[in-house]
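Okay, so here's the structure we're looking at.
What you see is the complex with one protein chain gone and the rest in place.
Labels run A and B following the written order; every chain starts at residue 1.
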Amino acid sequence: MPATKKVHVTTTINGEEIDFLCEPRHSLLEVLRDNLGLTGSKEGCNNGNCGACTVLLNGRPVDSCLVLGVEVEGAEIETVEGIACSSSLHPVQECFLEGAALQCGICTPGFLVAAKALLDKDPHASEETIRFNLAGNLCRCTGYDKIVRAVQAAGQRMSADA
Amino acid sequence: MTTTQYRVIGSRPVRHDGADKVTGKAIYTADMKLPGMLSGFVLRSPHAHAKILSIDTSEAEAMPGVHAVVTGADFPNVEDKIADLGEGSVNLAYLSTNCMAQKKVLYRGHAVAAVAATDVHIAEEAAAKIKVEYEVLDSVTWVLDAMQDDAPLLHENLLTDSLGKKAETPSNIPVHMHFEKGDVAAGFAEADVIIEREFKTATVHQGYIEPHAVVADYNEDGRLRIWTATQGSFTCRQQTAEVLQIPLGNVLVTPCEIGGGFGGKITVYLEPTAALLSKKSGRPVRITMTRADVFEASGPTPGSYMRIKLGAKNDGTIVAGEAWLAYDAGAYPGGMIGPGCMCVFSCYDIEHAVVDGYDVCLNKPKTSAYRAPGATQVAFAVEQLVDELAEKLDMCALEIREKNAVKEGARRVDGPVYPPIGLEQCLDALKQSEHWNTPLEGPHRGRGIAAGFWFGCGLKSSAACTVNSDGTINLLEGSTDIGGSRTSIAMQLAEVLGLEAEDINPQVGDTDTAGYTDVTGGSRVTFATGMAAYEAGRDLQQQMKTLAAELWDCSAEEITVNEDGSFSGNGNQLGFKELASQLFAAGEHLVGRATVSPECPTNGFGAHIADVEVDPETGKVTILRYTTIQDAGKAIHPSYVEGQLQGGTVQGIGWALNEEYFFNDDDTMANADFLDYRVPTMLDVPMIETIIVETGNPDHPYGVRGVGETPIVPPPAALANAIYNATNTRMTELPMSPPKLWKAMQSDPSAD
Partner (left out) sequence: MAPESVSEVVSVLGEHGDRAKLLAGATDLLVQLREGLREADVVVDIKKIDEVTSYKYCEEDGLSLGAAVTCCEVYEHPLLSRLYGALADSTQIIGGWQIQSRASVGGNLCNASPAADAVPSLIALNATAVIAGPNGEHTLAVQDFCTGPGKNALESGELLVSIQVPAQCDNCGSAYERFIPRNEMDIAVVGVGSWVKLAEDGTIADARIALGAVAATPLFAEEASASLIGKQPSEELFAAAGELAKQIATPLSDKRGTKEFRTHLVGVLVKRTLTVAVERAQNK
């Protein structure tokens, strides 16, 4: 895509209203990482096949590499940086750590965002449901076993806390 | 079996870098931002094999926003100098031209030029304006084709080295290896049953989720600083310095957090290019590979052709083995044929054996290490032949393995005699496992087992521990942490000092601060760097004994370090922290340090059980249940050991069922993305059950054996055996993807 004039965009990220300028060709992932310093969302493939850049856009998980920065005018975005509540980790983060559900950690932000979205909808998600819904997130280190268990444990902790 | 009771070892503390990695704070290379930093983009060859006739960069250089353009002409001429990189030598001319092509491109994706600009999109646009004139040459991507006399020649001066003798005419075969033990002809004459088959495996990739990335900042004073995703900061420093022909001491490599490597992030690809762009522009430069670059231009593992013969007596004793192996090296010599030859018969005590191996250059990216490099291919072949022998002899697949498994004293075909090892114990654990003892029922279902081996190496590691005033420790080590190694190293230091894992603050140092440490690879980090941390702890204790002696007015010999890490002597007793605090208050600043270089392999053996169901109409394989058993020597952090077993297994499953480089007619890669290069998703695998066997390694203070690599070795073989059990169809080609398995089932008259 050719470069054109930058566009002013106002959006809400992790509960905070933010504005930025971006070229129409810049993806939301580029905006987050390069313009806003939110480097928690990772680029693994830049074509929607790995899920490392997953963020919530108006509550739904999306690959931020396949969203244009200019599209998020007026939207609500949640990234991995917004999962923890002030000083304490979210149950899904705690369970990933306790269950050793990460090795290199590059896919972890995308998994956490997608897993949180799933558990918010269905804290008692079965193994099958977890595997189906998180299949858009690739992990090459863990073999997924401990990730599935961590998501299940987090769901239990979330319903116990609720 | 080890029976020692430990406090920290064997527990499962949360990793020290955990909070950073679940909050998005951890800094990976692509997250780095330096003031004035430019973005680089590498222009790559669209052809699999071509001469570069000319490169015109003028239009790109003139583009607004472009600050530097480099081509092969900017790289120093390093000719054919051989550099010793610690864990193997490398021909610098090959390393350099793999980073940036000079006269020829040898594979699609080969770098031909690079641009640094204020924005990566500008750099990409500028790269598109570089005019490269190519003369396209014939190309070759299958190993047997590349061995033919009339094959397109990649390197005009490459002469085969066969047992030290150089061939007279050039070919694509850099090396022919040969290993032999016993009398193979006599061995086969003794055999009652002989089976011989051919096997093929496709090129596969490590598939780490983080693309290669680097930031280079070349200072005006000649100092080059590099931040990078590497498995070994010291080898990265050396390769970069050698390629650029600058003093090693001028280069500082800082390893950032790394998003997976599995062997693929040892060779340098981008570092010299980024350095030259930075030198030319006077600004820091960041380059990240695209996913297509990663597939096309980093270092996948060899595709292979294997012809293997095994002979056994009626009582099940395997008496003779013969292997002829050809592994592709990719575009430059130095593939994984060596370990392939050494691993082919590594699990079985075979009296008479011979192995011939060929390293073969062809028009694919230069192969690199990938988790037990070279071993998975041969295991796929041999473990199936062992099953076939068992079937012919009316033996159970486990029984024939138990009968022939290597144990202490067995000699491998390449020479070494095994010290105490754990294959028998793994097979025993398999036999006792709930999985093995649960019958598999239902149509189109089958169970398979397979064994696997990887050496596990030692190499050099360093560690230093600084004691804080409260008795906690800052641990500095040089092993880049890909899967939690900071913590498993820290746990060993905590154990020796009588501290908790949380009392240690481990840090991965850069090449200026950490002591020399070899790569995070070879399943060596928990073993060797753990050993360095242990020794550093012992060093600290020695120093503290001397100082405590002064404090307590006795001789150092009278001071005892107790099991719990406390010190006693002359009627005094203090815990580590208390003594450390007192010494600190007395003005002592304690630093323990150690460098180790264990030479012995740690010999990691494993055995796997796979249950599958095959869709008879489509050839699609569903894995119903999977168990991975492995001898860890001693599991420092059992969750991490399980994680290695599970992760390696699932990579092996991907290799077995779907992963492959698919080539177009012009030998360019057709599936350089995660859409069609099909690594397993979460929905493709079941839970991976693990059984950790602990036989204790006498060469390590806590008995550790390396575990990282072995688990990728058995899955293709275990699945092939399970598929055979389910369908009566022998799969001799990887991947065993649905179209291939379906076709094999059609053509196999014995299939159900």
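To be clear about the criterion, a contact is a pair of C-beta atoms (placed from the backbone, for glycine too) under 8 Å apart; a residue touches a chain by one contact, two chains touch by 3 or more.
Quick caveat: nothing in here was measured; it's all calculated off a predicted structure.
K.L.:
Could you tell which one of A:L36, A:L89 or A:A135 touches the chain left off the display?
P.N.:
In the full complex, the listed residue that touches the missing chain is A:A135.
K.L.:
Touch as defined at the start, partner being the missing chain; which of A:V67, A:A84 or A:L119 qualifies?
P.N.:
If we include the chain that is not displayed, A:V67 is the one touching it.
K.L.:
Have a look at A:I13, A:L38, A:L57 or A:C95 and name the one touching the chain we're not showing.
P.N.:
Looking across A:I13, A:L38, A:L57 or A:C95, the contact with the absent chain belongs to A:L57.
K.L.:
Just to verify: which one of B:S162, B:S433, B:N570 or B:N671 makes contact with the chain not shown?
P.N.:
Answer from the full complex: B:N671 touches the omitted chain.
K.L.:
Where does chain B touch the missing chain, residue by residue?
P.N.:
617-618, 620, 657-658, 662, 670-671, 674-676, 678, 680-681, 683-684, 737-739, 742-743
K.L.:
Contact with the hidden chain only, please: which chain A residues?
P.N.:
1-2, 24, 27, 46-49, 51, 54, 57, 60-63, 65-68, 70-71, 73, 114, 118, 132-137
FYI, only the chains that are shown with their structure count from here on.
K.L.:
What whole-number Å value describes the gap between the mean CA coordinates of chain A and chain B?
P.N.:
29
K.L.:
Can you check the complex and tell me which residues of chain A touch chain B?
P.N.:
It is residues 3, 23, 25, 33, 37-47, 49-50, 52, 79-81, 83-84, 89, 93, 96-100, 102-109, 112, 127, 130-132, 134-149 of chain A that touch chain B.
K.L.:
Which of the residues in chain B end up touching chain A in this complex?
P.N.:
Residue positions touching the partner: 12, 14-15, 17-19, 21-28, 30-31, 33, 121-122, 206-211, 257-262, 288, 290-291, 482-484, 637, 639-640, 642-643, 646-651, 673-675, 679-685, 687-688.
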